[in-house]
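The complex is shown incomplete by one protein chain, all other protein chains being positioned as in the whole.
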């Protein structure tokens, strides 16, 4: 521990996200000069034994099975929500009500209405708030955004984002909360929220969508009913056509039904002057096709997004060494704590809600088999 | 020339397709044992000087500026149509009426109605007929189809096909026939016809579509009117959601507005048991994710689609050497001439028309902003 | 056939090389404007039935089982030698003695002495002569050479060339002429000759080498002696350190013992200003690292070596379509026939002999376990 002022973290949820966040808090100050240092103060989880084990593993001083203890604790500065989507908004609102800064994993909520409630809560309380769109914080993705802002691709005409995983491909996976609409949200929201966020961040607001959804495995064995099955309440896979307010066109796909696609997403923008392409499986690279290049060099550059001149690269290793998934959290929390306690934080709940509006529009479009205007959501 | 019986080719059109087809006819018999040998008998084109030059270059014995001379000639066995899309159907019908076998470049027509007329003509005449879906004949694409038929991916759930080119990205390209709806058809048809054909060939019939289209460069300088411009009549770029009759879901995109994307298309299918991925920029490879592989080998195989056991590979070079675009035509014409004169030929006009129905459905969907049933086309 | 003057080809040998050469002669004029057209006049092979079948397949008008008939024929203009290495020099010398232009597949010979005899024969006869270093003629390899000559990499410091195949990995392959030193030459010569040629063409003369060789499968079953085996007389695999006369340093490896490496070679040069990398498995691409690029773009370009501005690209297809192995022969013979009958031809026997000198130096070095000066070969 350094001699910096402490910011006390109260973490709610201790699964995969809890582990990744804890890692980031611990590694953070070695990699980045910050005004404060996070202290892993307390962690909660529904299962007493599990949360105690996690507290020990992640380095939290205390644990509790009651998340309300955390939001109420005078010793907690930031509440970091790592629970299933269906609980994000409620916890966020409670934390805000107690004056805590809030970091919520994505999606902000499982519906626009829920998300709006959470946004109103943090606004009313005047607390700092952030949503875990961590992929923005990968060096290559961040570079992609910066190059777009710098005009490298000109006026954007195309956005293309596809996320393939195999999370649900096995029909023998029993029903759990991920298949429950109220708790897990949709595949649109789980995977798509990241893509929608990157789209709106890089290109601009999405105006309308036409979507389709499919549930390939419609029933799954119900652990609560031996021999019984339960109806899956969400989409295994969805895809959408997208029109942006500025006239750009896009396609998006998010599916958890692709064999040997562990967590592969690609994002491409094509503008009047250039093309940028990111492939998460090669996360330290960014492909760049520069239309003003000599035609003799026709092709794309594979930018090693690790040069010291690139976003976040100076905080990590010498070029060529590469970072991984974990870096996205380190960079994200670094950005947040750098602005502690004044803020602003970015991306915040307002942006999370804009993503939720598009998720809801896609869900409605798929159900109604028609184009849906994003502006119509919540009205 | 070998001592095989000759099949006399009458080629109509001498542009890029004419060159590729001529190359294939000349190289064909060296690479493949066939019952006949093509003879480059006569070629036509609108410009006398141009067609004479082409005849000399491509090795045709005769040339003419009047395509009707070819379809009427008693010395021509096969009429090979390499003209702009808007003329395909008329020429095909005329050739059929004179009892010629017909090979038409894709798309079969610029509308379902036109295509149906062409199909009826060849059916009435009882002549062999083929459409130039040459990409089917690439070794790796052909292998992809065979592996699907062999059950390697199980039941198909996803189809994903994207074609990006930069053909229209430059706003200074003047208006020409490609931008004229009646002559050039649409980008949906020009690029998408290949994708739609592969989709229906590999997955099954497409039942309905939701599409969007955009023309980014809406006016282009008019070479016919100095200082004037002309309205572009077609889409620069389109994309579509697709539902197959068997329940599989798909997305497609076809655009000629992507900087530094020369002619890049990718096709992926995901089924219950496996994934196959083809990238035209690496056309000798096929990626295969086998869900039954040991998890320790989780990942995809990069199959070198050149092993002698693969379709067409035995006709070409030793594995590792690679073939190019030209091989697709050689393989295609080899398949056709192997069946001369009995047939059947595959893919034929009936398949070409089924593709056209989807093209029309996509065009209608984009115009009407609603899902369109493919079955409704032509009714 | 066009109306161009004919150049009559007499081909000796009808195996894989015979097929590839025949393909190229047939396709050539469609792809390239030339002053002459090759005529497949006569082909020879040791087996009467085999050569007759090949003649029919490849389109030769005549065949013979006696190669001397070809070199002596007054109706042959060019003798094209596609036989095993151990016969190249003798045939070439005989053809030259009869005033024929000669194209010899690589390597020129199986020893420097033999090669020198062949060179002296063509010089004495004053006939055009060429060696089949066809990989030079791939668009991307040719572009690599041009970019080096244009100074894009500055002063070359490193050369790195590795050729991996699995041709000999199976110990059950019986003994044949490839394993016989006198007939098949060495792996150094069979695979390495291409790499050495590219090295000397791109970088400059090789001054000295230190090499190692290994024969992993030392005995193979002898088809001539049922139940018996025969000692393999050549290297399965060799590698070498190289010093160029201009001070550049290099490494080379050539092996036929690599599982699932069908015919994979890579070539890289690093100079004071840039890096160029070619991977034969992706033969339409050339990677280029430009040291003068903005550091924000640090990385390499993947040049699509198909732009119309590139060597040979204008003769083939639109960018993005790709060519294969066969294009190397078409381009090579196009270059030769373009200069018919004046010449000069390039690469010629003199260059073939310089490659042979390095092959011999590597073989001596491996045997003697010491550095060997290339200048010492033949003296």
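Letters A, B and C name the chains as they come in the text, with residue numbers starting at 1 for each one.
One rule holds for everything that comes next: a contact is a pair of C-beta atoms (placed from the backbone, for glycine too) under 8 Å apart; a residue touches a chain by one contact, two chains touch by 3 or more.
As the structure is a computational prediction, the values presented were derived from the model and not from experiment.
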{"item": "Touch with the omitted chain, as defined above, among A:7, A:79, A:234 or A:323", "value": "A:323"}
{"item": "Options C:271, C:320, C:334 or C:347, residue touching the unrepresented chain", "value": "C:271"}
{"item": "Residues from chain B at the interface with the omitted partner, ascending", "value": "285, 288, 295-304, 307, 309-310, 319"}
{"item": "Touch list for chain C against the chain that is not drawn", "value": "153, 157-158, 160, 162, 164, 169, 210-212, 214, 216, 237, 239-241, 243, 247, 249, 251, 253, 255, 257-262, 270-275, 289-291, 293, 298-300, 369-371"}
{"item": "Positions on chain A contacted by the hidden chain, ascending", "value": "1-4, 16, 19-20, 22-23, 26-27, 29-31, 33, 56-59, 61, 165, 261-264, 280-284, 304, 306, 316-327"}
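The rule is simple: only the chains that are shown with their structure count from here on.
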{"item": "Chain A onto chain B, rotation angle from CA fit, given as a multiple of 5 degrees", "value": "180"}
{"item": "Fraction-based call for chain C against chain B, same above half, different below", "value": "same"}
{"item": "Chain centre separation (chain A, chain C; CA means) in Å", "value": "54"}
{"item": "Between chain A and chain B, centroid-to-centroid distance (C-alpha), Å", "value": "41"}
{"item": "Of all residues in chain A, the ones touching two or more other chains", "value": "298-300"}
